[in-house]
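Every protein chain except one is present and positioned as in the full complex.
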Amino acid sequence: MRFSNVSKAYGGHIVFDRFSFALDPKTIMSVVGPSGGGKTTLLRLAAGLIEPDSGTVEKDEGKVSFLFQEPRLLPHVNVWANVEVTLRAFYEQEERNRIALHYLELAEMKESLHLYPHELSGGMRQRVAIARAFAHPAELMLLDEPFQSLDIRLRMHLIKAFLTLWEEERRTTIFVTHDTKEAILIGDRVLCLGDPHEPWMDEYINIPRIARDVHDPALMALEAKLFGLLTRS
Amino acid sequence: MRFSNVSKAYGGHIVFDRFSFALDPKTIMSVVGPSGGGKTTLLRLAAGLIEPDSGTVEKDEGKVSFLFQEPRLLPHVNVWANVEVTLRAFYEQEERNRIALHYLELAEMKESLHLYPHELSGGMRQRVAIARAFAHPAELMLLDEPFQSLDIRLRMHLIKAFLTLWEEERRTTIFVTHDTKEAILIGDRVLCLGDPHEPWMDEYINIPRIARDVHDPALMALEAKLFGLLTRS
Amino acid sequence: QEADPGTIRLGVMAGPTGFSSAGLDQPDIDIEVFPSPNEVIARLANGELDMAALPTNVAANLYNKGVGIRLAAVIGNGMLSLISSKGGMDVRDLYGATLHLPGAGSTPDQMARLLLKWADLVEGKDIFFDYSVAAPAQLAQLLIAGKVDYALLPQPFVSMVLDRSPQAAQLLDVQALYAELTGSATYPMSVLVVSEKFASTYPSSFRRVLAGYKNSVDWVNGNPALAAQKIEDLGIMAKTLAQNAIPHCNLVYESASEAKDAVTFYFEQLYSLDPSSIGGSVPGDELYL
Amino acid sequence: MNRTKRNLILLFSSLGLLLLWQGIAKSVDIPVIMPSLGPIFRALGFLAGGPSFPLNLLATILRALRSFIIIVISGTVLGLIGGRNQTVSLILKPFVTTLKATPVMSVILLAFIWFSSGSVPLFSAFLMGFPVMYLQIEHGVRQLDPNLGEMCDLYDIPPKAKLFYCALPSLAPWFVAGSKATLSMIWKVVIASEVLTVPRYGVGSRMQLAQVQLQTDVVLSWTLIAIALTALGDLFFEGVVSLVVRTRSTVQRRRVDALLKRF
Partner (left out) sequence: MNRTKRNLILLFSSLGLLLLWQGIAKSVDIPVIMPSLGPIFRALGFLAGGPSFPLNLLATILRALRSFIIIVISGTVLGLIGGRNQTVSLILKPFVTTLKATPVMSVILLAFIWFSSGSVPLFSAFLMGFPVMYLQIEHGVRQLDPNLGEMCDLYDIPPKAKLFYCALPSLAPWFVAGSKATLSMIWKVVIASEVLTVPRYGVGSRMQLAQVQLQTDVVLSWTLIAIALTALGDLFFEGVVSLVVRTRSTVQRRRVDALLKRF
């Protein structure tokens, strides 16, 4: 996954201007940045949902799973089918049922399998979207603020589950968040968008994920730096 | 604003069961709780958008402003008109323009007044919704996770702006959030939902808002308690 | 002394039924042309027309339904022909064939049924009727194109088909057959009716109109070219068509009393076929003026 | 609103309509043109008892159903394609515009040449109904939420599943609106063409004869039957829609239950 001199503008508004970066396979890149800074646009470019105005987006990974910023559930089918239907192309029924159920259980939605999206709370919808994104056998995972509108417990639970899953089967991941702690605890690398031409910050974190601790001075420094970048006006 | 023995169930799922509380006028109540715990339902009951199955919801406050969990913008009009139109019933054109512009500026949306909702990023949509909710001359403000999907700077900026505004003109407010710090820094009282019959926690914070500090031991204890409640399974 | 009736409104249908009114030259008669009998009927029932030229059976039907009209004169006799689109055919070839008729319940349809009855044949077994092309013009078109083998058509479409298609031929002259089978010289196809109220309130104006109408028929028959121009001007039919057809249309003027026997006989035949076609009963003497 | 109240309102407004008719009929007072309710219902009873009544009714129903099915299938399929693919939509445009504009009168002859005479009602119903259905579906497809489509494509949801889980449910309101409008039109066009072409059996054929014989009461009682057919068609359609919705939710629920039992 590599962006080379990618430019993208909407109307007169330039979001990216000859922007480049290369993503190391099978790593997680956290992306933070101001609202309207182009995080979603970056994911959409990576997924191939939009074309850059100029420059190229190269991608070695095949299938993509995308956790959109809004849940984007199918309104006319229940929670269960919302996840199961995305697995049809890949697994036999038996396998499919097992996988879908597994991820929905992980997202603590097992009690609500029969509910329709409009019967869910905001957080529950987000959880279904998470289960769907995690269940998909993708080589590239694009996650746009996956843990928003979840309560603390679920958030911690899902982050742990995500990391466990990820260690089991490593997939190239871009993880967009507004939470600097999350960005630092999860990413192998943290990219802070803000300038159309180059990131405000782009740092690798070389501490193994399990050994990371918010009180580690290196990480605290990094967080402080990020915080500083994101709070300057 | 007072809930007396309010019960509400969806299908077989009981959200509230003879639930009561009274809201002190011109104060802010923070509401936290697990996802699917009934926070949005509580706001909808308070707004009169749904009726309780039994029990009563009494309300002395007149006009209500509701920041929904999703932005709910009018898709066919631009940012500017999305806010301006909600003021038509209350102000003359001149006044209306001034107020709408003021709040949109506050939400840092002045550059994007002419954009349509589908041209906005997730956070920008949320900011328009915030401007709309704040601009509305309501006596009761119901805010459902107002600061979600905003970056840190905006979040801090908007919280400060909100509190300043609020001090200028106090309005009864229910403030739903997943962030325990936010809940404690903003609320005069923190309610933690979780049990249909009674809240898990319901504490008043008697420290003046300006004097609050996250490092204050009382507040730290409160946050730890909340954190404990919200992270137990 | 009779009051002035004002404008006398005469309704005619587009087509040969209206031909004979072309020579009416009295300034206080307002001729209105309607495309179908329905509109004429509605206006008659409504009292918006004083007189109208109508198919004979429609007059009986209206009378039996309680619309206050009287039969003033017969203005057109039979003018139907059975045509085949290919030459060298014989009446016997009709056996087992499909005969196209312009409109169920129309005079051609009734005549075809009468002939069938007299010949002891059964529709649906010995011969098949097809009404799917209701407009006589379209039927004529199909005959010319050879897409339809047999049809029973009124003038001026008969002459039109015979003129335009070299193969087409007349198989049967319905009038001649009718005369042969019944002994009655011909059958009245169109009549002039008058609203009862008009006839009784303005008897002298009414007589004047009738006299004018008689002259008009003579004039039309005698001057087809001039009449055709007038017919086109009135919007009854195009000049070229009308001019050729006038000689074949059997336009006549027979007062009610002269025609009464032939008309009653015709009604009796229709009654025997289907009482509803003339409104349930053969009208008595009161119909005739 | 509960069922009883709904039915009561319906009953009263139907009665109101009948009373309105009766009032106008009494004041016009020309039975050949506008008979009052008495004769109409008498005629209705009489013709409903006649031997060929079921045959006439059935013939019209079959014609309407056949053209309805043809229109719904062709309109939906082409609408789906045309809505997604602008080139196809542009290619179809002259045909649809022509269909929309060609007066039935001027194609009856062509219909006669190409088809048997009994097919003219079918053909004209197609000409009138197809554009309605097609445009409806094409429009509906254009209104589909592109976000959901994006999601389906990204997650490789197979075309069949995409159709049944995403596209069709979103198109359902357009499909239902189109089908109802089409069906309502078809009844009318079929009967009108029967009046014009008088096939051996058919409600319109009977109407035509009654009209020529000035039996307005008979014409109107056939009209009442046509109205009843339309109302039944509507009811049936609403029934099918609510059945489909309920079945779908039951099936989904059952599958979830079965699954929870096993795992």
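Labels for the chains are A, B, C and D, by order of writing; each one numbers its residues from 1.
Quick note on the criterion: a residue touches a chain if its C-beta (ideal position, glycine included) is under 8 Å from a C-beta of that chain, and two chains touch if they have at least 3 such contacts.
Treat the numbers as computed from the prediction; the structure is a model and nothing was measured.
Participant: Who does the absent chain touch among those shown?
Facilitator: Looking at the entire complex, the absent chain's contacts are B, C, D.
Participant: If I consider the whole complex, including the chain that's not displayed, which of D:59, D:152 or D:219 touches that chain?
Facilitator: Candidates D:59, D:152 or D:219; residue touching the omitted chain: D:219.
Participant: Specify the residue from the set D:185, D:209 or D:256 that touches the hidden chain.
Facilitator: D:185
Participant: For a quick check of understanding: of C:43, C:117 or C:208, which residue touches the chain that isn't displayed?
Facilitator: Residue touching the absent chain, from the options given: C:43.
Participant: Which of these touches the unseen chain: D:48, D:73, D:91 or D:251?
Facilitator: For the chain that is not drawn, the touching residue is D:91.
Participant: List every residue of chain D that touches the chain not included in the displayed model.
Facilitator: 1, 6, 9-10, 12-14, 16-17, 28, 30, 33-34, 86-87, 90-95, 97-98, 100-106, 109-110, 113, 128, 131-132, 135-136, 139-140, 142-143, 173-174, 176-177, 180-181, 184-185, 187-188, 191-192, 195, 204, 207-208, 211, 216, 219-220, 222-223, 226-227, 229-231, 234
Participant: Write the list of chain B residues that the hidden chain touches.
Facilitator: These residues of chain B touch the chain that is not shown: 47, 49, 63-66, 68, 70, 72, 74-78, 80-81, 85-86, 88-90, 97-98, 101, 110, 113-114, 116, 132, 136.
Participant: What chain C residues would touch the chain not displayed?
Facilitator: These residues touch the chain not displayed: 14, 34-36, 38-39, 41-43, 46, 135, 137-138, 140-142, 144-147, 160, 164, 235, 237-238, 240-241.
Everything that follows uses one rule, which is that only the chains that are shown with their structure count from here on.
Participant: Which chain, with its centre taken as the mean C-alpha position, is closest to the global C-alpha centre?
Facilitator: Smallest offset from the overall C-alpha mean is found for D.
Participant: Round to the nearest whole Å and give the separation of the Cα centres of chain A and chain C.
Facilitator: Computed value for the inter-centroid distance: 86 Å.
Participant: Enumerate the residues of chain A that touch no fewer than two other chains.
Facilitator: Correct list: 70.
Participant: In chain D, which residues are in touch with two or more of the other chains?
Facilitator: Where chain D is concerned, no single residue meets two or more other chains.
Participant: What topology does the chain touch graph have (line, ring, star, complete, other)?
Facilitator: Graph shape here is a line: each chain touches the next, no loop.
Participant: Chain pairs in touch?
Facilitator: Those chain pairs which touch are A-B, A-D, C-D.
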